[in-house]
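In this view, the complex is presented without one of its protein chains, the others remaining in place.
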Amino acid sequence: MSDIVIEQQTLNYIDAIREGISEAMQADETIFVIGEGVPDPKAIFGSTQGLRQQFGEHRVLDMPLSENAMTGMCIGASLNGLKPLLIHQRIDFSLLSADQLINQAAKWHYLFHQAVPLVVRMIIGKGWGQGPQHSQALWGLYAQVPGLKIFLPATANDAKQMMKAALNDPNPVLFIEHRWLHHTESLIEDNEATINELSKAMVLRQGDAATIVASSYMVHEALNAAQACAQFGMEIEVIDLRVGHEFDYATIAASVNKTKNLIVADLHPMHLSPGHAIISQLMQNGIQLQTPPRLVAQPNHPVPTSWYLAENSYQAAEAIAEAIAQSQNLTALQLKKILAALSQPPRTDVPNRSFCGPF
Amino acid sequence: MSDIVIEQQTLNYIDAIREGISEAMQADETIFVIGEGVPDPKAIFGSTQGLRQQFGEHRVLDMPLSENAMTGMCIGASLNGLKPLLIHQRIDFSLLSADQLINQAAKWHYLFHQAVPLVVRMIIGKGWGQGPQHSQALWGLYAQVPGLKIFLPATANDAKQMMKAALNDPNPVLFIEHRWLHHTESLIEDNEATINELSKAMVLRQGDAATIVASSYMVHEALNAAQACAQFGMEIEVIDLRVGHEFDYATIAASVNKTKNLIVADLHPMHLSPGHAIISQLMQNGIQLQTPPRLVAQPNHPVPTSWYLAENSYQAAEAIAEAIAQSQNLTALQLKKILAALSQPPRTDVPNRSFCGPF
Amino acid sequence: MTIVVEKLLDLYSQIHLIRRIEEKIAEEYHQQTMRCPVHLSIGQEAVAVGVSAHLNSNDRVYSNHRAHAHYLALNANLESLIAELHGLENGCCGGRGGSMHLIDLEKGFAGSTPIVGATVPIAMGAAFAFKQQKRSHIAVSYLGDGCFEEGVVYESLNFAALHRLPILFVLENNQYSVYTRLKQRQPEGRSISKLAAAMGVSVLHGDGNCIDDVYGLAAQAIAQIRAGKGPYFIELDTYRWPEHCGPSDDDHLGYRPQGELAAWKARCPLQYAKTLLVQAGVALNHIQQLEQKNSKKIESAWVKALNGLTPNPKKAAEGVYV
Partner (left out) sequence: MTIVVEKLLDLYSQIHLIRRIEEKIAEEYHQQTMRCPVHLSIGQEAVAVGVSAHLNSNDRVYSNHRAHAHYLALNANLESLIAELHGLENGCCGGRGGSMHLIDLEKGFAGSTPIVGATVPIAMGAAFAFKQQKRSHIAVSYLGDGCFEEGVVYESLNFAALHRLPILFVLENNQYSVYTRLKQRQPEGRSISKLAAAMGVSVLHGDGNCIDDVYGLAAQAIAQIRAGKGPYFIELDTYRWPEHCGPSDDDHLGYRPQGELAAWKARCPLQYAKTLLVQAGVALNHIQQLEQKNSKKIESAWVKALNGLTPNPKKAAEGVYV
């Protein structure tokens, strides 16, 4: 390790991931990266760019279209001295490896007392006509299974820190990134956070009127709603869950005990959204609320490809604002003003202004 | 169809399923049954016994150990005029076909407007050392996905009715049966229930002190607890959810509005148990309770094989009784009496007294 | 195989139509009105055209992410394709699918979905149904060389061989999966079609850029399948010209050896078919007439398609269940 003093810098999420991988690989030569397209010119949305030049062919690999066997291979490698980082360009592909992840990786240490230090990056998303088989959230499915850690970084800084933490974790970790976050930027902190620190929910914005609990991309929708509310004198607390395999109920409860209002925002269809667990656990613990808790989740149908249709298929800042309005007993007019104050994306099917397809 | 008048009869769950399949196959010659061991001497715990003799080799088939392709094959067959009933001896095997079920079957009609009348029987369970890879509940994973129906028959009568309904449903249906239910018996009703009727939650036992919402095998644990409570003058209402892809909140709310106490009992690990959704939805609707709602779910770890260990790994009637006791502010002594009044299984790792392994 | 001139004209016309529609999509894509990924078939048109010539509308064809040619070669609805790419109500999925999910059941195109390998067993299910029902139709499953790495394909070949199902597997070997060359994914020296043969299906191997070759092999395979001889697998060598996904060229990225694309362009399936026509004595202006007819067809379909309504977002929740 060199002695150069690194200034605090701003990075976008993709670069943060790449830096996280690169720094981890420098520190630990047992790490290797594998995935369809990892060393190709597009380099997983740029996030693996240059890694092959830096670390060589044997540590940065492409792979056949064999998600299931490649996951098993990575488990086997992780059991024998290597630390694999396996990448799926869409989380939807990972369903082909559900047996390896759920039946094998999640249970191996419990059974055999042997660690499985495996990291699987999976990209979730929406938009630009990705449609029903390329834009599901799906992490909630894996989070039902004890034994898999689920990291849900919402900011570039968390992406970098969590990538390093994941690659340092002796457990299987699913690293879930939302395609809409890739261009977002944040200040990167120098000091390295521990896994325990990173698993703590983080209060991103203080407030007293209501608490919004969100994760991954929904954190940004929540912040958008909270900022609009702030313009009208309502301070909303925004909590980023950060991990999906356990929820930091202490932090959430402390906030809700203060704000007396709870809104949860999630990317899964409403029926069995992981968000229900947060509401349910707090209510089981007898927390007292001024108004009923509210879950903003996605509609109970697949995401249609057409952007005309998809527009209605995502519950975002507007829906969160509506939930806030209900919790604050706002009038229709007051809500209208808040909605008008939301920062609006260019179009709902692109992550940012510069995006122009094709994926 | 013959004119013979059928007397009301008692069947066990396995025979009920077999009758359901057989009657459906008689009525609809497009139905075929396929699965590992379907025509073999053990006949899926007896549930497919005799079907081959009755309906011929081409309608009752064994298959290679290719869960993924066989699921795809059944989808393709269902799109082209046949009605497949695919059987997995353990739901855990179905993870190999998660892509076909979640990405294809669940979305095909939504995308292409073509029906997928596919039924997949999956056996969940516990006990006799099935261990971590052969005794998961897992249906909650599929229930997160819009487009799959989940049937959870808790009684022999429902098993028969729901099998016939599933085989008459133009949608993909996962038919989930708990191994511990196979020997249970019930009176079989003559009249055929419609799918809509079967999707309604059913009040199995009336009461005013508390409502227990359960499904599949947990219904029996709930009834056990309720019966013990009744001996002490507490009438507990027990509701069987019956399906997992949607919950009949109207029926549940009506009950809870009466009893003012809510307990949910589920087979999944606690962290993201589907039971949370029930508590969350009722609380979001502002239902008023006397005591906080409670979820009895399974511990957040894989099920160990050793029966010494597994004993502690299942939350059952005892845990439900404890939740009831809390809702009724019972003393420790009162709870102790209720626990003593529970009907006890011979041993916790066998479904019934006659069971002696090996699976 | 020599093909009668009328047929050859048909085949040429289809190849040409597919080429032009794909070029048109590429041209228009920057307008940002086709807001979905597109995987163009340019360079691979002869495969679908040569196979489809032997199919009828009761057969069932299943395909993957790169489905435009497979769809169009069945004379499936052009306007519905264009509208689908634009996310419109008059699209073949009412906009729900986009480029990666196409269907035209009337013409036998039974569905394409983009999870690599997923439709292979589904096609096999269609074949299973045909056999059970004693119907004479066949199923066709298109797959790429990359797809041949998915386990489900082997499971499917095994079952198809076991039950001698009436299915034709058409493997388009364009040597790439996205930017990754075959030899980085499959062992050198491996023959895909020999491997398929070892699975137990009948196998043919040919030049996917030569319409006469494709047409002849498909004729042979499909006749055998219809005669109850069980499944066939045809491997066809071909090459994708544009980028994997999207409207552009990407040769500058350097993932293909220098000159490879040029060499394959010199073996253009459209040009090859044209040469066959000329050799068969067809006059160039006759060919031009055909081409003009196609261009008009595309222009008018494009206009009609874009006249379609935008789908009603309120209806997005409908149709999850029947």
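Letters A, B and C mark the chains as written, and numbering starts fresh at 1 in each.
Note that in this section contacts are C-beta pairs under 8 Å (C-beta built on N, C-alpha and C of every residue); 3 or more make two chains touch, one makes a residue touch a chain.
In this text the structure is predicted, and so the values were computed from the model without any measurement.
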In the full complex, the chain left out is in contact with A, B, C
Of the residues A:Thr48, A:Ser66 or A:Asn157, which one touches the chain left out of the display? A:Ser66
Have a look at B:Gln26, B:Gln53 or B:Ser306 and name the one touching the chain we're not showing. B:Ser306
Can you work out which residue in C:Leu102, C:Ala126, C:Ala139 or C:Val153 touches the chain that's missing from view? C:Val153
Provide the residue numbers of chain B that touch the chain removed from this figure. 36-37, 40-42, 62-69, 92-93, 96, 128-134, 299-302, 304-313, 349, 356-359
Interface residues of chain C (partner: the chain not displayed): 149-155, 158, 161-162, 184-187, 189-191, 194-195, 197-200
Kindly note down the residues of chain A that lie in touch with the hidden chain. 32, 58, 63-64, 66, 68-82, 84, 99-100, 103-104, 108-115, 146-147, 149, 170-171
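To be clear about the criterion, only the chains that are shown with their structure count from here on.
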Would you kindly tell me how far, in whole Å, the mean C-alpha position of chain B lies from that of chain A? 32
Numbers and ranges of chain B residues touching at least 2 other chains: 68, 99, 103, 110-111, 146-147
List, in ascending order, every residue of chain C touching at least 2 other chains. 93-94, 96-97, 101, 113, 115, 151-152, 319-320
